[in-house]
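Omission of a single protein chain aside, the complex is shown with its protein chains in their original locations.
What follows is chain A.
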């Protein structure tokens, strides 16, 4: 295939003013996919405190010795920032799942005419589920 294409001086002039539903679905899907990977690592880091905890390791938590696993998790959950990030994580995961299902259908050639509508539906549903989850995640954080 040819390489003759020379991206000229001003070829990118209008690049980001274009709007296509599918393009944003793709950008969000990449973003959410990588955020989930990032979460996976922190998740493993936090959960692996269970290993020293099983060997009897403890830490100071609220004035008494608690096993490191419980201490880490309970203190993290006590942070408002962590609660807010959890809402974000849920939003990211829900969008990734819904849009991922949409992409699988697209790969199978199902419902191609409605691809933009299904993207908007994913967004709206994600929004609704996220909002509904706020009470649960934030409860007792203040």
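To be clear about the criterion, contacts are C-beta pairs under 8 Å (C-beta built on N, C-alpha and C of every residue); 3 or more make two chains touch, one makes a residue touch a chain; residues count from 1.
As a convention for this text, contacts and distances are computed from a predicted model.
Protein name for the hidden chain, per its UniProt entry and selected from "Electron transfer flavoprotein subunit alpha", "ABC transporter permease", "NADH-quinone oxidoreductase subunit B" or "Succinate dehydrogenase and fumarate reductase iron-sulfur protein": "Succinate dehydrogenase and fumarate reductase iron-sulfur protein". Check A:53, A:68 or A:103 against the missing chain and you find that the one touching it is A:103.
Among A:22, A:38 or A:78, only A:22 touches the chain left out of the display.
Touching residues on chain A toward the chain that is not drawn are 1-15, 17-23, 25-26, 103, 106-107, 109, 112, 115-116.
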